[in-house]
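All remarks here apply to the structure that follows.
Only one protein chain is missing from this complex, and each of the others stays in its spot.
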Amino acid sequence: MNGIASPLAAYLMVAALLFAIGLAGALTRRNAILVLIGIELMLNAANLNFIAFWRYGPHPEALTGMMFAIFSIAVAAAEAAVGLGLIISIYRHTQTTDLDQIKGMKG
Amino acid sequence: MGVLFYLIAALTLAGGLAVLLLKNTVHCALAVTVAFAGLALFFLQLDAQFAGFAQILVYIGAVAILVVFAILVTRGSTTPVGQVFSESWLVGVAIAAGVFALFGWAVLESGRALPHESAAPAVTVRDIGNALVGRYVLPLEIVALLLTAATIGAVIVAMHEKEGSK
Partner (left out) sequence: MVTTLDQIFIILRNWITGFLPQAWRPAVDVVLGVVTIVCLFPGLFALTTVFERKGLARIQNRLGPNRTGPFGFFQPVADGIKSLTKEDIVPLNADAAVHFLAPVVLVVTVFMGFAVLPMGRNMVLVDMDAGLLFFFAMGASTEVTVFMAGWSSRNKYSLLGAMRAVAQMISYEVVLLLSGVSVVMISGSLSLVKIAAAQNHYTGWLPNWYIFTPWGFAGFVMFAIAATAETNRSPFDLPEGESELVAGYHTEYSGFKFALFFLGEYLAMFSISGLGTTLFLGGWSAPFSFLTWVPSWIWFFAKVMVSIFVFIWMRGTLPRLRQDQLMNFAWKFVLPFTLINLMVTALWRFMGEGWERWVVCTLILAAVFVLMGKVGMGREHLGPRSYRYAE
């Protein structure tokens, strides 16, 4: 169990913990916007993983991890925009953002 | 690991936990901004300067503002009166704990295979630019197309309907 001695393992543990927190947020909160925030936290945790592996991996000059993280940031911003647009549109229709009340297939 | 690592980790995880536990939605949005800032500090500690500044610029400067605007448009800025956690919250927490247990076990078990110290990569912004228009030009163009489609889509989805249900 000498995993924590490596700095890479420390970053991976933090990323795993952040991912679990984001997942818990996405699964337990009622407000749709907070679910989206949970998803953003999960994406960020994955980015941290990529950058940590890039830094401590065998070929950092190939820039693979950094590129993936940069593209992931761009795509996550676009996805947040579209997701929030959808939430606003649903709010206009049902006057609520509470996910426990938007469970009917009708309307 | 140095003190700095533990401080930044504490900041980020505190932000994440605050998102999970606070009742007021705007407080949660500000807490996730703190988590984003903590992650940017992690990127800077890992010598990924460009990614760190891009994280601040995009996430704190754009995504956080978007989230806050959406909260205000959907009238979520007052503390909600009812329950804030859904009825099946225990299952959600159990699943998240299970996922963390799996990841933690994987990281600790592979401890032997993980590298220890390695020299900081001397990566300049020029190298990133060269890579973006050299090896990664196809993902760059696809992301440009994706961002255009997402922008147009978000505008159309969130636009006021001229007639119909209102």
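Labels for the chains are A and B, by order of writing; each one numbers its residues from 1.
Criterion: contacts are C-beta pairs under 8 Å (C-beta built on N, C-alpha and C of every residue); 3 or more make two chains touch, one makes a residue touch a chain.
No experiment lies behind these values; they were computed from the predicted model shown.
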{"item": "Contact list for the unshown chain, restricted to visible chains", "value": "B"}
{"item": "Per the touch definition above, residue among B:Leu11, B:Leu30, B:Val99 or B:Leu147 touching the missing chain", "value": "B:Leu30"}
{"item": "Residue among B:Ala64, B:Ala131 or B:Ala158 touching the omitted chain", "value": "B:Ala64"}
{"item": "Selected from B:Ile56, B:Leu108, B:Leu140 or B:Val157 as touching the chain missing from the view", "value": "B:Ile56"}
{"item": "Interface residues of subunit B (partner: the chain not displayed)", "value": "26-27, 30, 33, 49-50, 53-54, 56-57, 60-62, 64-65, 68-69, 72, 77, 124-126"}
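Note that in this section only the chains that are shown with their structure count from here on.
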{"item": "Subunit A-subunit B separation of Cα centroids, rounded to whole Å", "value": "5"}
{"item": "Footprint of subunit A on subunit B - complex, ascending", "value": "1, 5, 9, 12-13, 16-17, 19-20, 25, 28-29, 32, 35-36, 39, 42-43, 46-48, 50-51, 54-55, 58-59, 62-63, 66-67, 69-71, 73-74, 76, 80, 83-89, 91-93, 95-97, 99-100, 103-104, 107-112, 114-118, 120-121, 123, 127-128, 131-132, 136, 139, 143, 146-147, 150-151, 153-155, 157-158, 165-166"}
{"item": "Sites on subunit A touched by subunit B in the complex", "value": "1-14, 16-25, 27-31, 33-34, 36-38, 40-41, 44, 47-48, 51-52, 54-58, 60-61, 63, 66-67, 69-71, 73-82, 84-89, 91-93, 97, 99-100"}
